[in-house]
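Every protein chain except one is present and positioned as in the full complex.
For clarity, chains are labelled A and B in written order, and residue numbers in each chain start from 1.
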Amino acid sequence: MKVELVNIGKKYEGRESFTIRNIDLVIESNQFCVILGPSGCGKSTLLRMIAGLNSITEGDLLFDGKRMNRVEPKDREIAMVFQSYALYPHMTVYENMAFSLKMAKERKTLIHERVLEAAKTLQIEEYLYSKPSEISGGQRQRVALGRAMVRKPAVFLMDEPLSNLDAKLREHMRVELVRLHQALNTTSIYVTHDQTEAMTMADIIVLLDQGKVQQVGAPSEFYQEPANLFVAGFIGSPTMNIFNGRIENGLFRTENDLILVEPNEEDARKLKDYEGKEVCMGIRSERFNAGKAEKNGITVNIDVIEMLGKEQLLYCKFPDGQEVVISEPGHFEYGLNEDHNFNFDVDGLHFFDAETTMRI
Amino acid sequence: MSRKKTKNDALYLSDRQPLTTAKLISLIISYILLIFWAFVILWPLAQIVMSSFNGNQGSYISIGGEYKFSLKHFTYLFNETYFWNWVLNTIVVAVATALLTLLIVSFTGYAYSRFRFSGRKASLMTIMLLQTVPTFAGITAFYTLHSIVAAVIPGFTRQLFLILIYAGGGIASNTFILKGYIDGVSTELDDAARIDGCGNLQVYRLIIMPIARPMLAIIALWSFIGPFLDYMMPSILLNDPKSYTLATGLHTLINDQYNMQQPAFAAGGLLTAIPIVILFIALQKELVSGLSSGAVKG
Partner (left out) sequence: MKYGTTVLDDIGNAHPRKNLRLREKGVLEEKLKQADKSERAAIRAELKALPKKSDHPYEKDLRAVRDQEKKLLQGTKDRRRKSLSEIKDTDPKIRSWLLEAAESEERYRFYEQHQDLSYDFELEYKKNFDIADQLPEAAAERRALLDELAEAETDLQKANSEDHATAKADFEEFRAQRIAERDEQKARLKQMRRDGMISAKALQNERKMTDLAADEDIKSKKRSLPPAFTKDRVRNIRHKLKTEAVKKEKLLNADISDLRRRTPTETDKRIPWISWLTILLPGLGQLIIGQRLKSIFFFLGSLYIYLIAIPYSLGYGNYRGDGIAGLFSLAEGGARLDRSIIFMIEGVIAVILLVLALLLFYFSFRDVHRNEKKEIRGIRLNNWFETRSSLRRDGFPFIVSAPAALVTIFIVALPIAVTMLISFTNYDPTHQSKFVWHGLVNFKQIVAGQGIAGGPFWLITGWTIVWTLLATSLAIFIGFTLALLVNQDRVLGKRFFRTTYLLPWAVPAFITIMFFSILFSPQGPLTIALNNLLGNTKPADMLNIKYTSWGTRIVLIILQGWLGSSYIFLLSTGILQGISKDLYEAAEIDGATGFQQTRHITIPLLLYQTAPLMIGQYTFNFNNFSIIYLFNGGGPFEPSKYGNMAGTTDILISYIYKLTIQNQYQGIGSAITVVVSMFIMFVTWIGFSRTKSFKEEKL
């Protein structure tokens, strides 16, 4: 099912301004879409509007071209998995999974078939007649998934379903969820604040901040071509290094003159209009080359080293105290308080307009 | 499968620190006090039991005299008094109060917890304020009010009015307690139920109420026990001895100088006490937690 959001906006009654506004989004059939953003950015509100739990103030929500704004949640062919699973505590697992079909007065044989089928896929057949309080967190989550699956929805909605699980289980479930999505042939919309989940699971990511879309696209786009400073700083761990400076004579220069970089041809062309203007330059920690001082180099002092095995993170300081994070292979030898030289890989530079924060 | 404790003087196996003399003395004193108080409680209660069966008493209770086991007081109670009427009345009033309270309060508790409507805060405050006014404040009006209504609506008995008073007096506090309990149920359950196809009433009936069952049971229990314990309201409202409840009815056995039947009273008291005591003992945990989770009108 293709899901389209056209100029969606939400204004709560009694509030002056819109919580979310001008959201445009197209999710193709069978795509796994992740709505990503920090707390309070409006992602849960957006999901709830798609589900029908919150009303849509302006704009249109289309499922396969059909307008869904006023359709009740139960009629939208959706299923939702909640952060706290929301399993009915007084019903057995079987009854939980059968509930929606029972409310629709489906045939009992059909209900039984579907429940058993879902239980088999998720490997929870043993718990069918237990109550939610009698099973573990991970099993409960699978029951929540089963409850959603049984409806054979066209759109699968998930609101931070993994946040209540411990780290190991979370890793495992990430893979399980993607497999499930592929097996079920549905469109999935997944809300989270965790960028790892987004980057690993999504076909397309929508990054929201303060009710506005910051960027939409494939995960690689977010990493390689962040659309603005917010995106650049949100995606990627460790966070991208950002330097404030200006363009002088085609070169990027910071205020303190410690960094002087000549951009490559493509970037230089784009930066021609920014001569004399303030600009931010971003570079990821792994795009530094270790080596003798060259044209686009910096000399910094190593403050803290985080050894991760295959790579190590060097938290370095400039003479004036400015910090930078550099990632180098683990087998290189570095020591604390040593001064080293690193060169910018000019193909890995990102430039942003200092005023609008947009990508150049 | 348990293992026999091995007694070994050389090894000190207990988890606690060894007893010092001071601690030993305080422990002994504690036991003395506790046993003394247990006696203070059990003696009068035992007397009630014994007196009901002591055939050697006439109209007055005597303790320490000759004891002759007999059931004649019970026979008197069953045959010569309206005891069974009182039992029936009390049970009817208690059950009706419990049901009516549950019906009204389950809806208001749900409405106040799950809906934000205008006037919600104001009415909640008013409810709590009303809750502080004791029921007896209205006794002057009750009697006449009943006459007026009974003249307009035939069949509006005094018992019905009594039930309404009991239920009405409990609406405020019980709504508040139930609301507090339902507040603790995550609203995500409501959302899931709506997606599954439930409307307001169905969410209420199929999801919220089953989950709130423990609290509903406590409310029903208190509303049920209330009429058993109350003397004042029935004595004001009910005028026919046949229609009395147990408290008022048993009182008639001992307040009339010329019709004194104290042992029968003891017998009646015993019979009334036994089921209530069993109820209390079996459900003490729930009852206490229900009381402490909100100021229930004493």
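Keep in mind that, in the parts below, a contact is a pair of C-beta atoms (placed from the backbone, for glycine too) under 8 Å apart; a residue touches a chain by one contact, two chains touch by 3 or more.
Please read all numbers here as calculations on a predicted model, not as lab measurements.
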Listed by label, the shown chains touching the absent chain are A, B
May I ask which residue of B:N56, B:T75, B:T132 or B:N259 touches the chain that does not appear here?
B:T132
Given A:H112, A:H172 or A:R269, the one touching the chain that is not displayed
A:H112
Could I get the residues of chain A that touch the absent chain, sorted low to high?
11, 57-58, 67, 69-72, 75, 92, 94, 104-109, 112, 128-130, 134
Name every residue on chain B in touch with the hidden partner chain.
1, 16, 19, 23, 26-27, 30-31, 33-34, 37-38, 40-42, 44-45, 47-48, 60-64, 103-105, 107-108, 110-112, 115, 117, 120-121, 124-125, 127-130, 132-134, 136-142, 144-145, 147-148, 151-152, 164-165, 167-169, 171-172, 175, 180, 183, 200, 228-229, 231-232, 235-236, 247, 250-251, 254, 262, 265-266, 269, 272-273, 276-277, 279-281, 284, 288-289, 291-292, 295-296, 298
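Following the convention adopted for this analysis, only the chains that are shown with their structure count from here on.
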What's the distance between the Cα centroids of chain A and chain B, rounded to whole Å?
56
Complex contacts: residues of chain A adjacent to chain B:
48, 51-53, 73-74, 78-80, 82-84, 86, 88-90, 99-100, 103-104, 147
Contacting residues of chain B [partner chain A, same complex]:
186, 188-189, 191-198, 202, 207, 210-211, 213
